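The complex is shown incomplete by one protein chain, all other protein chains being positioned as in the whole.
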Amino acid sequence: MKQSLLRRFIQAVIVLLGVALMIFIMLRVVPGNPVATMMGEHADIDTIQRMTAELGLDQPIHVQFARYVLDALRGDFGTSYSMGKPVSQLMAAAFGNTLALAVAAALFAWVVGIACGIVAAVRKNGLLDHLFMGFSLLGVSMPVFMVAMLLQYVFAYHLHWLPISGVDSWKGYILPAIALGWNSAGSVARLVRSTLLDVLQQDYIDTARAKGRGQPGILVLHALRNAMLPVMTMMAMQLSSLLSGAVITETVFSINGIGRLAVQAISGRDIPLLQGTALFTTLVVVLGNLLADSLYAVLDPRIRREA
Amino acid sequence: MEPMTLRAVGLCAGIPTQKGEIRAVNDVSIDVPAGSIVGIVGESGCGKSMTARAIMGLMRSPARMTGGEIWLNGRDIARLPERQRRALRGSEMSMIFQEPMTSLNPVMKVGRQVAEAVRLHANVSRQEADRRAVEMFEAVGISDAASRARCYPHQLSGGLRQRVMIAMAMVCRPKLLIADEPTTALDVTVEAQILRLMRNLCDAGTSILLISHNLGVIAQLCDYVYVMYAGRIVEQAGVIKLFDHPAHPYTRGLLNAVSSLRRGGERLDTINGVVPNLLRLPEGCSFSLRCDACEARCAQEMPELREIAPGHKARCHLAEREAWS
Partner (left out) sequence: MAHRFANRSRRMARQAAFMLAALLFAAVLPCSAEAAEDGLLRAAILYDISTMDVAKTTDNYMIPMNVFDRLFETRMVDGTAQVVNSLCEDCSVSEDGLTYSFTLKDGVVFSNGSALTASDVQYSFERLLIAASENTDIPLEVVGGEALMNGEADALEGFNVKDDTHFSVTLNAPNAGFMAELSAPAMSIVDAETMAQVENFGSEPADTIGTGPYIVTEWVANDHYTLVANDRYWGEAPSVKKVIVRVIPDAGTQNLMFQNGELDIIDLQNLDSAIVESAYKPVYGDRIVSTPKVGLTYLTFNEKKDYLSDVNVRRAVGMAIDVDAIITGIYSGNAIREYGIIPTGIWAHNDALTGIEYDPEGAKALLREAGYAEGEISFELSMDSAADSNAQLVYQYISQFLDAVGIKANIKSYDHSAWINLRMSGEMDSFLARWGMDYNDPANIMFTFFGNERNTAQRSLNYPDAATMARVAAASAIVDDAGREAEYQALEQKIIGEDAAWFPLFEELHLYCLGERVAEFIPHWAGFSDFYAADVTLK
């Protein structure tokens, strides 16, 4: 176990370095001068050349990369061109919001998704099953921006229950969390339902019934834990995707998160910010996978021993 | 009259489908006297497993019980509400299954799974339940019981797992154990051990209803045997009588198939044809289509289960009433 963790850690570092290098090269071979983009319509060629030199972008690429890695190791990811602030500071602020939003969305998605999935499986082909699966189909197929705008219109603008935008208080997180988690809730519900139905057909469920367990005990003690194995993997992946930012939700509800920062970086050709957000996203995905694997090992003894 | 642990009368169970109800268990009556081992034998799909499940109350939807009485220790349990029925499972009647690989919860320690049965029926602490589970492990011949109890199913061999299943079934000392093909998935040496263990359980006072397609197992273990075909009992007799004087052509076919194997004959005696579709049974005797001795009335009229000798019944127009001997 320890050894495999170490191996995973080394893999993660290699992946991060590789991604850093790829982003670094890609950003410098795509057409378009980042400085010209940054300076806008009114800038002339002299000014652009002066700024290019000032930012060190005229140096050979290996020199730039070495400098970047060395700085990054000291926690310095450079200064954003488009925001004029240190990338680390911008990302720290944005990550706080993204984290809160992701946790809220994940909580919503998982609580609702798992509960609906269980009810749907237990009441298979019943009214609730059709209702929940209908909702989850809507969740999976409705685009996030539509859900977000609907929620915003109905609950914030029309009913005045919750704020239209901003996260000044915890109430501000409710609508964005639902908008963002809606989709995940749908897929979790569907997966919980199908795996649970599958697990309920397993022989060990009969065994549990044969020893006198009632339906609730069977669900909780025997079926759920087995059914959660594939669901866990899905949830870990959802969490890492939620943590890498949610552009649309962040935009509609005016939340300063990683997603918006990344889009800003891309459209503004903001190299330091783009590198920072891309590296961060990679890190989150790598950690998410690591988490999924470890959780699987905790929940499934068959894997624990083999690992 | 000897006390009956289990007396099932006129059991009917079926599976509703769009083409009509599949009558998988049709008017089946079974007696399990206290302290005896009773077998049900038949091909796959003959309804023997469903009979067992009907008795346990473990029908898998959409299959359901449609009629009959189940007397357990002198009480009809067929119409009890599910809550009370559940309280009987594991405490008064238990069941073990064919596939020990999949019948245990893969993510739970086996000791816990046995202790769970204890805690469901006795108001004891977790420690006490664990202790009783280990005790039971020893009783079913699991060596190094305490450490085995902390294993997960995938860490145990098939034989050990079936012993765990038996321990789980027996831990609350039920009067009746239903064993559905308990040794089918095991190799021969392990099978012998498990059968010996079941014999011992019986000697200790547990009545056993053994479901098997394996006549060898039945012959070794059972006192009395029911033969099922297409959802019905076609013959029933004491084990020696059944093997010596089979009255139903189907039973004879089964026995011939086995003995031709034993003899190592040039040719395997088999029963002609295939098991009939339960939705399209012939009008008369269900076996008529495959029967060598089939007569005109066999195809038209369903024979009754007639007593042809004391304790020996057969469902065949042609079965000779045996002389009193």
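Should a chain be cited, it is by its letter among A and B, assigned in written order, with residues numbered from 1 in that chain.
Throughout what follows, a contact is a pair of C-beta atoms (placed from the backbone, for glycine too) under 8 Å apart; a residue touches a chain by one contact, two chains touch by 3 or more.
None of the values given here were measured: they were computed from a predicted structure.
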Out of A:Leu57, A:Ile164, A:Leu197 or A:Met237, which residue would touch the omitted chain in the full complex?
A:Ile164
Among A:Pro60, A:Gly75 or A:Pro216, which one is in touch with the chain left out?
A:Pro216
Which residue of A:Gln64, A:Ser88, A:Thr233 or A:Asn256 touches the chain not shown here
A:Asn256
Out of A:Arg28, A:Arg67 or A:Lys85, which touches the unshown chain?
A:Lys85
Given A:Ala72, A:Ala156, A:Leu200 or A:Leu224, the one touching the chain that is not displayed
A:Ala156
Where does subunit A touch the missing chain, residue by residue?
30-34, 36-37, 39-45, 47-48, 50-51, 54, 79, 81-85, 90, 93-94, 149, 152-153, 155-157, 159-166, 171, 174, 212, 214, 216, 250-254, 256, 260-261, 264, 267, 269
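As a working rule, only the chains that are shown with their structure count from here on.
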Between subunit A and subunit B, what is the gap in Å from one C-alpha centre to the other?
53
Taking the complex as given, what residues does subunit A use to touch subunit B?
201-204, 206-214, 221-222, 225-226, 229, 299-302, 305
Contacts from subunit B onto subunit A in the complex sit at residues 56, 58, 60, 83, 86-91, 94-97, 99, 102-108, 113, 116-117, 120-121, 152, 154-155, 165, 168-169
